[in-house]
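Only one protein chain is missing; all other protein chains are in place.
Think of it as A, B, C and D in the order they're written, each chain with its own count starting at 1.
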Amino acid sequence: MRPGTLILRAVLILAGLVVVIPLLWTLLNAFKTNADLLVGTPKLFFTPVWDNMDYVLSRRSVARALQNSLIICSSAVVIGAVLGVPAAYVIARIKNRATREAQFFALSLRFMPPVAVAIPMMVIWISLGMYDSRIALIVTYLTITISITIWLSVPAFERVPIAVEEAARVDRLGPYATFFRVALPIARMQVLSAIAFSFILVWNEFLLALMLTTSKAKTLPIVASEMSQLGMNVPWGILNAAVVLLSLPPLILLALVGRGMNTAFSKKSPQD
Amino acid sequence: VCSEDLRILAQPRDGLTLLEDYVDEFEELSGAGFEIDYLNENDRRAKSQADASTVGSYDVYYVDEANLPLFASSGWIVPLPGYYPDEYDYDDFDAGMRQVATYDGKQWFAPIQGGGDLLVYRTDILEAAGIEPPKTWDEYKAAVEALNDPAAGIYGTGLRGQRGSGANVWRWLPLYALHGGKWFESEDTPINIEAATAATQEYLELFQYSAPGTQTGSFDESTGAFRAGKIALLVESAPLGGMSVDAAQSQVVDKVAFLAPPAPLAGSGYAHGFAIAAAANPTDEEKACAGLFVAWSTSKEQEARRLEAGQPGELTRTSTYQSPAYVEAFGQNLADAMAATGNHTQVLFWQDPRWQELGNNWGIKLEELITGTRTDVDGAVKELDEFARSL
Amino acid sequence: MNRGRSLPVVFLGPALVVLIVLALIPTIYAINISLQNRTLSAPDSDYVWFANYIALFSDARFLNALWVSLKWEVISVSLTMITGIGLGIAMFEAASPRWRNILCFLFIIPVLLPRVCAAFVWKFAVHPLYGSVTWPVRALTGQTPDVLASPNSALFTVAFVDVWQWGLFFAVIVLKLLESLPPQPIEAARIDRIKGWRVHRYITLPMLKLPLISLTLVKAIESLRSFDLVYVMTRGGPGISTETLDMYAYSQGFIEAGRISYASSMAVIMLVISILMFSTIWKRIGT
Amino acid sequence: MATVECRSVRKSYGEHEVISDFSLSIEDHEFVVFLGPSGCGKSTILRMVAGLEDITGGDLMIGGRRVNDLDPGDRGIAMVFQNYALYPHMSVRENITFALERAGETKDMIARRLAPVVETLGLQVYLNRKPTELSGGQQQRVAIARAMIKTPEVFLFDEPLSNLDAKLRGHLRVEIARLHKELRSTSIYVTHDQLEAMTLADRIVLMNAGRIEQMGTPEEIYSRPATLFAAGFIGTPGMNFFNLVASGGKLTDGEISIDAPFPLSERPVTVGIRPGAISLVRDGMPGAIPAIADRDEFHGETRLLSLTAGRQSFMVAVPASVRVAEGEQVFVSLAPDQLHLFDTESGARIDA
Partner (left out) sequence: MATVECRSVRKSYGEHEVISDFSLSIEDHEFVVFLGPSGCGKSTILRMVAGLEDITGGDLMIGGRRVNDLDPGDRGIAMVFQNYALYPHMSVRENITFALERAGETKDMIARRLAPVVETLGLQVYLNRKPTELSGGQQQRVAIARAMIKTPEVFLFDEPLSNLDAKLRGHLRVEIARLHKELRSTSIYVTHDQLEAMTLADRIVLMNAGRIEQMGTPEEIYSRPATLFAAGFIGTPGMNFFNLVASGGKLTDGEISIDAPFPLSERPVTVGIRPGAISLVRDGMPGAIPAIADRDEFHGETRLLSLTAGRQSFMVAVPASVRVAEGEQVFVSLAPDQLHLFDTESGARIDA
């Protein structure tokens, strides 16, 4: 083997470790007492305690926030997909000035600083009497989910061969049926990963959730904020436990759609 | 008294977690339950400001020394008298804390936590070096310098470097006061420039002996370093006392002792507590209900429970410090120190809604000076003066 | 030919309407606020028109934030792209298909973590006293390096976490792009005596120019929202050396002063700058 | 009834007119092949017939009914695409039966119609595979099955074999011919491969630049190309052309001279002759033309000689057993009845 290859492999292994070690370390730390954590020489062996996890899991707010997060994120993602995926299809299939502008518009929504959106949204939801409701947050998150879904699904549909859709038309499928029975199934893996990505973005969203909820619709990142402090302390053990908890759903999602995620960003079409 | 569940916005504390276990007790007492939302300090401040100024969805706010003036002067909270039942004995609260809870001559909140400063030191290190626990500021400085030994992993002291009116500025305030500094003695002299300069220089000098991590750290970093056995002695907010003798949080449990801050240094008084929200409680009845919660949650019974649960950082009543239970739990030494330190405690910051802005502004400059991003103390102080004038 | 003519409108219409409504209302509102002198504590406000904008340009902290944001964009985007391309090529050159799968799986994980979590993980890891990353330095030299305490290393440390999340993720994308290239030009290059990294320098990367540019664009947009990372790791410190625009706007609006009009005017400026910048780039790569 | 008729059909993309005034009538059961160079508009017409492309002007009739505005699915057609256009997410069986299912046929009915199609195309063992798991030829058969099962009135093929290798192409060509013989559906087949066109077509429509260049049976087009273009396009190896001038019963370029097959007024003519219609002769034969051999290519049965005579280069097909050395002088004679004469300027065929 050439020395260059060896060096590259070393670099890759290093990069892999840079991912794995901090995560395992965090997992480990979630089972340490503060006394085991706050030591000069990191401890690999210690008596694991369940306290941190217990603290996190037994918080009433955690269960509720988990429920909220699940409902809010999945609703926003589902509605975003329902609106965004068809829109992406049109943008991918009909190439003209209008659709190009629409595509850029969808992207440009990501430019809006959340700081600027928070206050207006707050005022709007208060005046509609829907402040601190799941619906308010779902609707607000739609900007994120729709635009990301559109943005990432357009290439997925562009990769569906036109001829296949024409074959469908010859098979008596109208445009709608062509979309649902042919284009969507063919592009499904990549569309799914686009949707998964939008899920991750809203799952992790903090600022809007902070400003638009008080308790009823509070989501998990807000609860994480709660756990990043206890008294005057940063409770590192609890914090690590919270990190573990908060990271689990996206990781499970990765395991589920990992394969699609891989292909989402490659350029190969399914028929190559 | 109450018809609907109360909603409270607070900062996570063990004491409040404990309080939640007794929600039934409150329900029996008042006819309604309560629910607490928690956010960390910065998020809580941002959130409560935004909430109070718009929706007003919380019945009780958690306020602290820094945002009391803003909340009080904006009319977001109402003064306690009239809604705080007498039987809960407001005057039993630590004098320093009561002082902090006063603004514009009125009492606004019942403290949950607070206090002044403690001098905390390592008995083993001082003994080994043959140094007496410092009684005066000069002795203290000498001890810090003498005991600083990075090679052995021991640093003289721990300070706060992180920006913020409640962080680096907080530890700087006693020095400012020490040099005779006051806030807005008159319209023309918002700050005492000489005092500020001297205090800053002294603070920076001391920082040479401060443990690593504290340059951008706050309470957590410096007390953490102490509890990890890296620091010889320091003056910090009083909760450090209880934490450092808690085996779950400290590795130096048997090697610490406590004193009041070295004379003539004043303790920087602070307090956090519950206040009655104005917007969510338009009627007297609702205010009374919120007031009852404020009183109940900070009552002697609750304090006793906290003490029993080993939460020394959240005790606010003089009667508690003097109780045998306290001595038994934390030792005579800490009980004495806690009792002694109350006399040293003062309100050192500027009690005004604009304090946070001023304090934070200074905090940034101070942090720049500490981390060496800038070096001109005079210039920084002058900028602070200008900024203060612009307010 | 007549059935389903409605599809474009039915499919694109609702999404666009929802997006326009949801985007326009807050934007107009934000612009409106930015022309007033609202603060959180005072219920009343007056129109001060462009006073906030004028004030911004004599606000040293704002100018600093602008500069920091620019630095942040350049550093985080370029480091992300370098890491992504470098590791992508490394996997392409030196990893078997099995290893590629494993590494791709690993490299996607960080970007899935909530940014707040990633920030905490690394903040603790580089803690000068207890951090696991800093431990070797402590153990070997006895020094206690505090990377978040010095202005330069703080920005780079935050950028490191950003790259940890995005750069590794981009490595996966770059690998997929490389795999999708036809192998023949690369073989032709080998016959043309091009070896090692030069193959990528002269052949593959130029062939991937367009997708790489659009990746850069995506990263540049995501870098605009560095708020959570900076907020957790440094809060803009030390001093104001890592205070980016959105961080400063948040402090002004919510943490320090409650000057929401002032904060809004900053947000509006950010919005305008980014739309101008990115739409020119977008038009450029579109043609 | 499944005649297809184009009446002055036109097609423009924006300003650019691709097909202008295209008229053609295809009878029931007829197998028509559109042949022509790339870009001449073959696919465009086919796609207009299919309904995949709007018709800019004129009328398109299928089975006597004007279908200009009908959806593709309602025209009673089936189409086989160049790269198969199979549904990648469906199994072979689903691919084939999808259209029937959509049309609401019963399960029973579908099964009954599937069986013979699958049988005919030998697809039994592949029914549960996905298209990606099939070779190119198998995919092509699935595509044909998908079209067949609809028992359409008109079959459309757009270069269905062009993605396959030569061997497979030959094989499937025969299969398509057999199929058409069985089903007898009207078929339109687009290709630019003349061998396909000649072996399959009842009638070839030879196109060039959006117009019909010539129309007729393969034999007609091969033996009586109507234009220079048709003459050059059809036949492998290609026809030889000599630019000569007719004068006094002779066709000549000054160096070579051949007898005109019929009287001609004096004018420039292009004489075409296929390589097989030229024979090597002994010196001294009357009308023999001397030529120099440049190169020979072995084609199996025959050998293709490149010759030069004066200014003219041309190819001659000779039996493989004939060996001619490079640079050797040979004599050739052209069969006068196999000369094709064209007007050099207009390209039109000149007949007696």
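Heads up, the rule we're going with is that a contact is a pair of C-beta atoms (placed from the backbone, for glycine too) under 8 Å apart; a residue touches a chain by one contact, two chains touch by 3 or more.
Please read these numbers as outputs of a predicted model, since none were measured by experiment.
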item: Touch partners, limited to displayed chains, of the chain removed from view; value: C, D
item: Chain not shown: contacting residue from D:Asp54, D:Glu119, D:Asp165 or D:Glu182; value: D:Asp165
item: Contact partner of the left-out chain, one of C:Ile203, C:Ile221 or C:Ala263; value: C:Ile203
item: Positions on chain C contacted by the hidden chain, ascending; value: 182, 184-185, 187-195, 198, 202-203, 206-207, 209
item: Residues of chain D (touch criterion as defined above) contacting the omitted chain; value: 38, 165-167, 170, 177, 192-195, 198-199, 218-219, 222-223, 234-238, 274, 276, 295, 297-301, 304, 317, 320
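Note that in this section only the chains that are shown with their structure count from here on.
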item: A-B or A-C - the one linked by more C-beta pairs in contact; value: A-C
item: Separation of chain A from chain B, taking each centre as the mean of its C-alpha atoms, in whole Å; value: 38
item: Rounded Å distance between chain B and chain D, as computed from the means of their C-alpha atoms; value: 92
item: Chain A and chain D: spacing of chain centres that average the CA atoms, whole Å; value: 55
item: Two or more partner chains touched - positions in chain C; value: 3, 129-130, 250
item: Interface hub residues of chain B, defined as touching at least two other chains; value: 46, 50, 153, 224, 228, 230
